[in-house]
Structures are given as structure tokens and as C-alpha cells.
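Below: the structure, in C-alpha cells.
The complex appears here without one of its protein chains, the remainder shown in place.
Letters A, B and C mark the chains in the order given here, with residues in each chain numbered from 1 onward.
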Amino acid sequence: MIELAPTHKYGLSLPTPVMPAAGVFGYGDVYRDLLEEGVLGALVTNPISLRPRNVAQGQRILTRGEQVLLHTGLPNAGAKAILRQYGKYWERSPVPVIPHLVATTPAETSKAAVLLSAARGVGGIELGLAENVSEDKAVELLHAAQDSGLPLIVQVPFSRVDALAPRLVEAGADALTLTAPPRAVLPLPDAPEDKAESGTRLMRGRLYGPAVFPLLLNVLARFAAPGANQLHVPIIACGGVASPADALTCISLGAAAVQVDVLVWRTPGVLREIAAAFKAL
Amino acid sequence: MIELAPTHKYGLSLPTPVMPAAGVFGYGDVYRDLLEEGVLGALVTNPISLRPRNVAQGQRILTRGEQVLLHTGLPNAGAKAILRQYGKYWERSPVPVIPHLVATTPAETSKAAVLLSAARGVGGIELGLAENVSEDKAVELLHAAQDSGLPLIVQVPFSRVDALAPRLVEAGADALTLTAPPRAVLPLPDAPEDKAESGTRLMRGRLYGPAVFPLLLNVLARFAAPGANQLHVPIIACGGVASPADALTCISLGAAAVQVDVLVWRTPGVLREIAAAFKAL
Amino acid sequence: MKQQTATFRFALPSPPHWAVRLDVAQPPRAGQYVLAECGGPLREALFPADVDADGFTALTPRGHPITRLLPGASVDLLGPLGNGFRLDRVQRLLLIAEADKLSVLRPLLNAAPAVTLVVEGPTRARMPAPDSLPPAVELLLVTLDGSVGYLGPLESQEPAPAGQERIGPLLAELIAWTEWLCLACRRERYPALAGLVRQARLQPTAHFAQALVHTEMPCGVGACDVCRIPTRHGEKHVCTDGPVFDLLEIGNE
Partner (left out) sequence: MKQQTATFRFALPSPPHWAVRLDVAQPPRAGQYVLAECGGPLREALFPADVDADGFTALTPRGHPITRLLPGASVDLLGPLGNGFRLDRVQRLLLIAEADKLSVLRPLLNAAPAVTLVVEGPTRARMPAPDSLPPAVELLLVTLDGSVGYLGPLESQEPAPAGQERIGPLLAELIAWTEWLCLACRRERYPALAGLVRQARLQPTAHFAQALVHTEMPCGVGACDVCRIPTRHGEKHVCTDGPVFDLLEIGNE
């Protein structure tokens, strides 16, 4: 068992330290035909906000070599509708459900956190922050999410780990997910009609793919590694993990657990392989 | 002509906005058989320090998929020896030579900058900073390098653009190279003898490869793009540029020039292709 | 939905496409798809252009990663995925496609005794080769430059210049005539095309007009939210709720 909230009154213990990253696994049931129960240590959901969010306009995904750029707009039906649709499923979940909560305003964040915590099966909440959130605002949002009473994990934006991670721990985060994907930009492929238009059309989004892994390891080496971990909370590694070996490398660098991101779509079985590697330890 | 130091008394004008990144082209003459004169807009040298530096111990390069991790230790023979060996060549250079100066202490940085500026053909200096340099120290090093009297470009570490770029411009940098490569970490492949050893052996270094390009574009979109450029100095784009189209995308995002990094080793001709694309504009 | 292993048989030029043959136990039906692992960071969606008991043929763009496999190679597939076209005891079938999206309708070319196919494209050169269609199919061409057939676009209400003709009136007749209508166009076209259907038939039954929606589908199972589109009943996943939708559901958002 892995404990992700050792100082929290309820704790958050996982049978195995592998889970999907927010945004790659839906709300729990869509991989039922491809992955048997008991593979995951926890179920991190797609982003959930208090109010429904629509899907982003324009290009939402772009690949270039091994890289994947993603911009979905964090669409979701809103906390209430999602609870109605998935509450029963979460209740029966053999592992803790960790809704990923989109931090918007403190008031909305608090409301959504309280709503989600009422669902049986929910073992903790993961909070997602905007890349450019101020340090004070981040702490405010953290406190709002703590109104749930449940263990609170914060997913820290890639470019903000130095500034935010210590503040969030000090403010009471039970665990940190390091990191949310880096922000990136790519030119859109020219549509033939657009050749005439001046300027390059760009897509902004989050960067996924194997190149993120060496960047993640650098963060772990600085913030999680035995000896270097000044944070004193469990760290969940997230970013480009592609194999059981990668997952074990994260653990050897001080991570308590790992999240697998877009690789799940191509190779859902990688979650099973990683879980098996941990079982074999 | 591209002007990289518009407010400097000497200026620094380039016939075409393409150059090698520091560390990929040596000190100027090694590609003479593969690239004809007049292809480059400037010659950025390998890192130079006042005192000689030895090559790093241990693994210096590691590839994983499209990514390249590099840790050379910035070896060089020291400013004096390099001037002895390459001064004549620089004198005859048809384009400005821009020595890349390794910022160590302010005193050494000043001395090396003054030495290098005495060489004919040197049109400006690019200063390289340690990733973890404090903001005050960075400014101190910049002032030390300004003792050369030449236009000064500062290459800003990837993770420090927010904190350092505005300070460096305020302190008088003529141009910025955005960015130095991100720091990254990868596990070393197991040597068969080492299987027994506990723990993963790691290599730390700088990350190169195509995945850096979308991260660079994000920096340009934030700091260089028309409308967004709060810095008001020419920006040189550096990181994963792999084609004429990439170079043009950087320019459309506000860069005044581009540097090409490790791709030069595989495909030196990419410099020629990019220069030709600029000429055709 | 499940994971299966297909055998790659061949990839042959079939201008402007490449024809890719996969043998697989459970092939996708018309309008369904599979997600094939071809070495990139994401899977590639393949729609059948021709289906039989042993597998299917897909038409892919030139240079598609699957065309680089060697004959006999195993290909990991997710699928069949999604909801395809559903046609019951059909006598009269109308198909409408943009030229570069025609391939997904090809499995329906023999689905009824009387099939009429309307293809719209920019110009004559982009029209399908007539000998690539079953002889019984009635083919009507529409070009945006008037270089052959009717002058497009399909839904134009404007009068045609001298010597050219719009397909509008005939299309209204065909929509009134047919039992089912299947479409493969860009999604932006569907609201206007839905308008044509509403004009031509007062009370179309549910699923009378079935429109295939093309989007990127990285996961195919409703996990990634990349493929969400607005519909009359809120946002839906193209991958699981579609890719074939009731035109009237997505035609009026």
C-alpha cells in the first residue's frame, strides 16, 4: 500500500502506485473492456469544474514527430452532472477515485470540492492550477479546495514548480503532482486555402510525449530525490512516463507514485505492465 | 541586414539572420569543407572561459528517441589560447564573430570579455549564464561582460526567462538569446556489470532535439511576438529549429534571428537551407 | 469495443489514395472505424471503404504511416469503434459526399437496388473515376468551378450563370425520393444540408439522414475529449456517440 496523505486524518492509500493523469482516462468506465479491475492504484478523472465547460474552438490536437500538443479547453458537464452520471460507478470503484478539480475562482472551487467529496468512493481531490496563477491565488484556491475535508493533491504547472511547490506544501497540500504538462506552441499545418493569408497560424496547448520525461526527471531530481526533497510530502510523477522502467526510475528519484498520460490512448496496457512491475518488486 | 544591437554605438549587423548555437560549431573553421562562406549571418563560437576548462567526466551524451542529452562540462582551452589559435581566422571572417563567453565570476568574465573584444572580427559577445544564477548575480555578470565595450547578447536559461529576461534588458543587454537548452535528466543504460548495484545511475545535462521547438515557440509567443514583446531588444531564437519553415515561424513570432543547435552535426546543410529561405523572402 | 490483431496485406496506389488491406476477425462496418497502432505517438483512425468477412480495405492518404508496413505485418487495432450507418431493408438510397470524403461511403454503394451518389468537389480532376463505382450506381457530379456536372456548392440558392445548372431542384427531388440519406462532408456543411432536408421532407423519421463527422480521434473510447462536438442535445463524442450522427441532431446546434 502507498500512502499519499500520511498526515491527513483520513489518509489516501493506494494498492499500487500507478494511475492515469488527469484528462486521459475519462471519468472511470471507458476502459473497462481493455483494462481489468485492480490494475490501477487510483482513478484520476478528467478535469471537472463547478460549471459546465465547452470544448475549445479550433485545432485541439497536433502531433509533430513524437510530440503531441493538446488544447481541449477542459470541457466537462460540470460537477453536478458528472456526479449524477458517474457517482454510482465511483461508489463501486475498488480503488480511490480522485476527481481532478479545475481551479477557477475560490468560491467555485470550494463548492465543487464539497460536492465531489460527498460522493462515496472519492478518496481525495487533485487540484489543477492555471499556468500563470499567482502564488497567493494558488494558496487561496488550495484553501478553497480543502473545504472538501478530503486529502488534497495539487498538480503544479511545469514552469512554476520553483515558485509554487514550497508555498503549496506550506499551505497544507497533502501531496503534489509534478508536473502538469509544459505549455507549448506549434504552427498549424497550412490549409491550402490559407496560403495567401499573411502570418503563421499557431496552436497553443500542453505538450505531451516522450521528450517530457527527461524534463520531469530533472524536476524530480531537484524536488523529490532522496536527500533533495525539501517538500516533505509525497510526490506523484507525471509527464511522459512510457514504460515500467520509466516508472521505476521515477520511484528511485523519490516519487511515491506515477501518472501515465497520453500514452494510455495508444497503449492502454502500459498501465497493466507498470502495475505488474510494481507488484514484482 | 539584420541589426542585433540597434542602440549600441557600434551596432551588430548581420547579412542574414541565421547562426549556429553556442557549442555546436567549434570556433569557426571546422565546417569549412561542408559549408561555403557567406552562408552564416554570424559565427557564434563554442563556450569560452577565461581559464581552461576540462571536459566533463562520465557520460557526455545520451539519446532517447528524438532527444539528445548533452553534458560536456563546457571544455575549452581558455580565452588566451583560443585567441592565439583562432584570432587570425576570426580576423578574416566575412561575418561577425560572436564568442560565447562562459560567465563564471564577474572578475574573470570582465577579463575574458576584454581579451576577446581586442580580436579583430569579433562583433559582439554572447554571455552564457548558469541555470541557477541569482538575478543580482546575473546583472553583475552582465556588467562585467560589458567591460568589453562590444554589443552584448545574453543567452537566458530556459527555466529562468521570466525572472531574468526583463532584468537583463533593464541592465543594458543589447539582445537576448531565448533560450539556453532546458536542463534534463535521464537514466543511463545499465552497464551489464552494474545490474547488481542499487539505484539508477543518472545523467544530467542539457536537452536538445525537436521537442524543444514547441517549448521555444511558447517562450517567443510570450516574450517576442509582435504585441507581446515587452523586452524591446532583438530576440535570437534558439532551441530545436529544424528547417527553414521552423526558422520562418520564429521570425513570424518576433525573433530577429535564429540559432540552430545539434541538428548542425547531423545535417550541416540545414544552415544553408535556412539562409537561402531568408534570402528568398 | 476491444483490441484485436490484424494482418497487413498490402498498400497499393489507388489515386488519389492508397488502398490498404487488413485481414481481421471483426472488421468495422460502414461508418465505423478502428484505431491502428502505426508507430507514431497516437493511433491512426481507419474507416473501411470495402468490407468482407475476412477484413477490410481502407483508403488512406499517400504517405500514411500504415502504408510503410511490410506485407504480413501484425497491426494492433482497437475496435471496431463507434456507431456506423444503419440502413434497414432499403430499396432507394441517396449518398452525398465531398470528393475527398467519398471513401467512407463506398461500402454503401451496393447497399440498395437503387443507389444515387452525389459527389461535390472543387474541380473535374478531383472527381472519382467512374470505373471505381458499381455500374448500377447513378452518379451525379457537382463542381465548384463548373468544370463538370452541376455548378456547386450543393446548397447554393443563387441562380447559375448562363450555360450552367444548379443541382438544388434535383437534390430536393432525390431527398424526397430516397428512403435513407447518408452524407460525408465537412462538419461545417451539415447545418446547411440539414436545411435542404427540412425543406424537402416535412417529417423526416429519426436517422433518415445520417452524417459521418470527421475529427481527430486520439482515444476512440470517450476518454480524451478531443473529439467533442456540439449537438442539439449538448456536446457529444464523435468517437463513441458517432462518427455517424442524425444529421438533424448535429445540423442545428
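As a convention for this text, contacts are C-beta pairs under 8 Å (C-beta built on N, C-alpha and C of every residue); 3 or more make two chains touch, one makes a residue touch a chain.
Since the model is a prediction, treat every value here as computed from it, not as a measurement.
The absent chain, not drawn in this view, touches the displayed chains B throughout the complex.
Remark: the omitted chain is touched by one listed residue; of B:Lys88, B:Arg120 or B:Arg266 this is B:Arg266.
Considering the full assembly, B:Gln67 is the residue among B:Gln67, B:Ser93, B:Ser159 or B:Thr179 that touches the omitted chain.
Listed for chain B, the residues touching the missing chain in the whole complex are 23-26, 30-31, 33-34, 46, 54-55, 60-61, 63, 66-68, 70, 72, 75-77, 208-210, 262-267.
Convention: only the chains that are shown with their structure count from here on.
Excluding chain C, the assembly's touch network remains one piece. Ranked by how far their CA centres sit from the centre of chain C, the chains are topped by B. When chain centres are taken as C-alpha averages, the shortest distance to the whole-protein C-alpha average belongs to A.
With centres defined as mean CA coordinates, chain C is found 36 Å away from chain A.
For this pair, chain B with chain C, the centres built from the Cα atoms lie 50 Å apart. In chain C, no position touches at least two other chains. Along chain A, residues 66-67, 209-210 each make contact with two or more other chains.
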